[in-house]
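Below is one structure. I have some questions about it.
Excluded from the complex is one protein chain; the other protein chains are retained at their positions.
Order as written gives the chain letters A, B and C; numbering starts at 1 within each chain.
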Amino acid sequence: MGFWEQFGIWLAALFTIGIISFLYKDNVLYKACEAIFVGVSAGYWFVVYYWDMLYKKFYQQVTDPVNPEWYPWLGVILGVLMLTRLSNKIGWLSRWPLAFVVGATAGLYMMVYFVSNAIVQIQGTIVPLAEGTAGDIIANILVAAGTFCGLIYFFFSKEHRGAFGGAAKIGIWFLMITFGASFGYTVMSRMSLMIGRIDFLFGRWLELIP
Amino acid sequence: MRREIPIAITFIVGLAYVIAYFIPHPPFNHFETWFTDWFVIIAAFAIWLGALNLLKISALKIAHKRSDWPFAALIIISFLVMISIGFIEGYRGIYADQPFQFRDPGTAFDWMYVNVYMPLSATMFALLAFFVASASYRAFRARNLEATLLLLAAFFVMLGRVPIGDIITSWLPYKYQMSQWAAWIMNVPNTAGQRAIMIGIALGLVSTSLRIILGLERSYLGGE
Amino acid sequence: MLKKELIVSALIAIAFLIAKFLLPKPIQFSRTVSVIIIILLALLFFFIFILTVKGKYIGRRVVFLLVGIALLLPFFMQFTLPLQISPEVRGAYDGLASLKGGSKVLASFDYDPASAPELQPMAEAFFKYCFDNDIKVIVMGLWPQGAQQANLAVEAAMEETPRYRDEIQYGEDWVNLGFQAGNEFVIVRMGESFKAMFPRDIVKNLPYDSIPVLKNVRNFSNIDYSINFSAGKPGTVEWVQVAVDRYNLNMAAGNTAVQAPMAYPYLKAKQLTGLMGGMSGGAEFEKITGKFGKATTYLLSQSFAHMVVIVLILIGNFAFFRERMRDK
Partner (left out) sequence: MTVTVLRLLFTLLVSVLLFFLFPHNLTAQDDTSPDSLIVPVEEVDTAFMAQQTPQAPFNIVAKDRPNDAGEAIIVSWDLSPDDYSGGKVKEYLILRADSPEGPFEELGNTTQGLSEFSDNQAERGKQYYYKIAALNYARVNGGRTWHITSESAVAGPVHAYAQWFNTGRLNIFIGIFILSGAITYFIFASKSGKKFYIRKIAGIEEVENAVGRATEMGRSIYYVPGINDMDDVQTLASINILGRVARIAAGNDTRIDVPVSRSMVMVTAREIVKESYSKVGRPDAFQEDQVRYLTDDQFGYAAAIDGLFVREKPAAIFLIGAFFAESLIMAETGNSIGAIQIAGTAMPSQLPFFVAACDYTLIGEEMFAASAYLSREPKLLGSIKGQDVGKALFLVAIIIGVLLETFGVTLFGMEFSDIFRAR
């Protein structure tokens, strides 16, 4: 193993311990790790934005020898307008690119979410209930009823009272089960991450793990 | 004028993007890809603002010798080191005989990524293991029916997703073992709940977007 | 104050240095020792239980310490856990197993090293299975680090099974097209042409047309099966919405456990053939393919950790009910 690889492992181990030490309390090592993390990650994304976005998406596309694109120029114009924020006098110009971004985001994602989150999910809910085994039928009914009641819970302009309130109540039960299921799965994920770090510390660095 | 033009831009661009969804004819079919490219280019310019802000605040901290100022210096140093390496490697890669990318294995940027950025990021992520446990011990109380349902679902899924769950219920037929319970919860109530949340989100999102396009929510533009 | 901190740090540093340079390696507990440790842990939890019931809640730091111990110790134990294959994982495997030799599989690596503990074992088992069954793999990534994770997985497979080094030819049996920025729009454009998005591979920098495995591969219609290892966005959701819905791609997904619940509706709607969720999904996949690896090893730690969390919840709630009874 070369010096740089060995050194890298020691450094990584130090950072790993530094971050974990926050669990005990805020301390000098954590503060140092945090500062390095903020600096390095800000630098990392700065570089990535430069090469992946400006270089690849702009420079390479407009200088393409075969078919140069013209549209990335608009991005650059808006980007430069964004930088007017640095000046107090013409800073208000930066509202133009913001207005553009906000408008496009609103228009684009309005349709994307309306289709993939509402229309498609409703289509998924509309299924024949009486199909398959008894277990399947119960499951079908529960899915349809759960979706229905869950939606009732989100009604804002009607008081949750009477039968309506009852349905909303059942709706929140379904939401809670959903949260519980997500939680259970997430516990698994999070534990796996720590297992990965332990494998690094005690396996790769200390070489104690068989 | 300082407010009217941006509001007009939002309205026109927003409407254009809604309409583009229904028009397959060029140039409308390119709108989506164009926007993502434009957005990342704008973001690549905007990050200058963020980076300068970070440097400014850290520099002020050092200048005023506020508490913890050495850490502010550390932020500046590590930021500058990272971007220097990134730019040097990037240009070296472009002009090399065998062109490579700034993040390819073997570059200094990759070394920094693997040995500095990655352990910090992965460990920060891994802290969640501890936080999850602490939240479980402290916050998950079967206070009422709702909380109880949440707990029960979590309980079955957690047990069902590791072999221990099936070991505990090994006396039952496979169909009724813990992993099957977990799968049932995922497939049935979880699907229903997820769907209700997703549909609700879609409605809220359409409403919010519409308010923005119509210029009713325009606080993002600030004052005159 | 600072002095105390320094002493603690020094002690920890010395402990690690001893572990690094003085302890025998590797450490392995015999079965008896393992059982004793488990009993001790159980006793410890019983003690905590008594404390909590008495109204003395243990602090956050103790909980943290317990979790740490529960995650660390199983690494040195040698138990194997019986494991049953869930239908979701079986679905993913069946899709792969039904492929004839020479079939082309598109594997998208949409995660970064932070999620590697969960997804890397699946990826390794996947490569080993494909290499053994003459299934051609086309690798790509929607996350910048994804494609490199694929290289690491292949490297690990070759380290473990050295004969792959002779049998598996880069370019003929697998190819890594690398990362392309643009999230779901990459998938959209791939629907027209892979080449437009990936003009060259990243391992040898070969032009698209000169790579044997990519001959006749223009877009999704030339792909027999696909698998997506995903840790977030862009990932399985985007693949399903674009490639599966628009281009009828046959797809299975390997997800981090956090992502998995969101993929279930797609599984139910048959938009995904199968789903491997988190580490246990990975362990099941390793079992069904017969390519054992890290997920199986990690699963003991994972099980311990789940038990710790469950026991903590139970203790907390038991104490909570005691208090409520007392209040009434």
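Following the convention adopted for this analysis, a residue touches a chain if its C-beta (ideal position, glycine included) is under 8 Å from a C-beta of that chain, and two chains touch if they have at least 3 such contacts.
Small disclaimer: the values here were computed from a predicted structure and weren't measured.
Engineer: Could you tell me which of the visible chains the hidden chain touches?
Structural biologist: Taken over the complete structure, the missing chain's partners among displayed chains are A, B, C.
Engineer: Out of C:Ala70, C:Ala92 or C:Ala114, point to the residue that touches the absent chain in the complete complex.
Structural biologist: Of the candidates C:Ala70, C:Ala92 or C:Ala114, C:Ala114 is in touch with the missing chain.
Engineer: Check the options A:Tyr55, A:Trp73 or A:Phe154 and report the residue that touches the missing chain.
Structural biologist: Hidden-chain contact among the options goes to A:Phe154.
Engineer: Would you indicate which residue among B:Ile23, B:Leu145 or B:Leu172 is in contact with the undisplayed chain?
Structural biologist: Of the listed residues, the one touching the omitted chain is B:Ile23.
Engineer: Using the touch definition from the top, which of B:Ala46, B:Ile85 or B:Met158 touches the missing chain?
Structural biologist: Candidates B:Ala46, B:Ile85 or B:Met158; residue touching the omitted chain: B:Ala46.
Engineer: Which parts of subunit A are in contact with the chain that was left out?
Structural biologist: Here the touching residues of subunit A are 19, 22, 26, 30-31, 33-34, 37-38, 40-42, 44-45, 49, 82, 85, 94-95, 98, 101-102, 104-106, 109-111, 113-116, 118-120, 122-123, 125-130, 144, 147-148, 151-152, 154-160, 175, 178-180, 182-183, 186.
Engineer: For subunit C, enumerate the residues touching the unshown chain of the complex.
Structural biologist: Per the touch rule, subunit C residues meeting the hidden chain are 60, 101-102, 114, 134, 191-193, 216, 218-219, 221-222, 232, 245, 258-259, 261-262.
Engineer: So which bits of subunit B touch the chain we can't see?
Structural biologist: Against the left-out chain, subunit B lists 18, 21-26, 29, 39, 42-43, 46-51, 53-54, 57, 60, 68, 120-121, 124-125, 127-128, 131-132, 134-135, 139-140, 150, 154, 194, 197-201, 203-212, 214, 216-217, 219-223.
The definition used in the following text is that only the chains that are shown with their structure count from here on.
Engineer: Could you tell me the distance, in whole angstrom, between the mean C-alpha positions of subunit A and subunit B?
Structural biologist: So the centroids are 3 Å from each other.
Engineer: Residues of subunit C touching 2+ other chains?
Structural biologist: Each of 64, 67, 71, 114, 144, 181, 257, 260-261, 265, 268, 277-278, 280, 302, 305-306, 309 in subunit C touches at least two other chains.
Engineer: Could you say which residues in subunit A touch two or more other chains, in rising order?
Structural biologist: As it turns out, subunit A has residues touching two or more other chains at 13, 23, 48, 52-53, 57, 121, 124, 178, 181-182, 185-188, 191, 193-194, 196.
Engineer: State the interface residues of subunit A toward subunit C in the complex, per the touch definition above.
Structural biologist: Interface residues on the subunit A side: 13, 17, 23-24, 27-29, 48, 52-53, 56-57, 116, 121, 124, 178, 181-182, 185-189, 191-196, 198-199, 202-203, 205-210.
Engineer: Which of the residues in subunit B end up touching subunit A in this complex?
Structural biologist: For this pair, the touching residues of subunit B are 2, 5-7, 9-18, 20-21, 30-32, 34-35, 37-52, 54, 68, 71-72, 74-83, 85-87, 90, 101-103, 109, 111-132, 136, 145-147, 149-158, 161-162, 182, 184-203, 205-206, 208-210, 212-213, 220-222.
Engineer: Which bits of subunit B are touching subunit C when the two form their complex?
Structural biologist: Contacts found on subunit B: 32-33, 36-37, 40, 98-99, 103-105, 114, 118, 121-122, 125, 129-130, 132-134, 136-138, 140-143, 151, 154-155, 158-159, 161-164, 166-167, 174, 177, 179, 183, 186-187, 190-191, 194-195.
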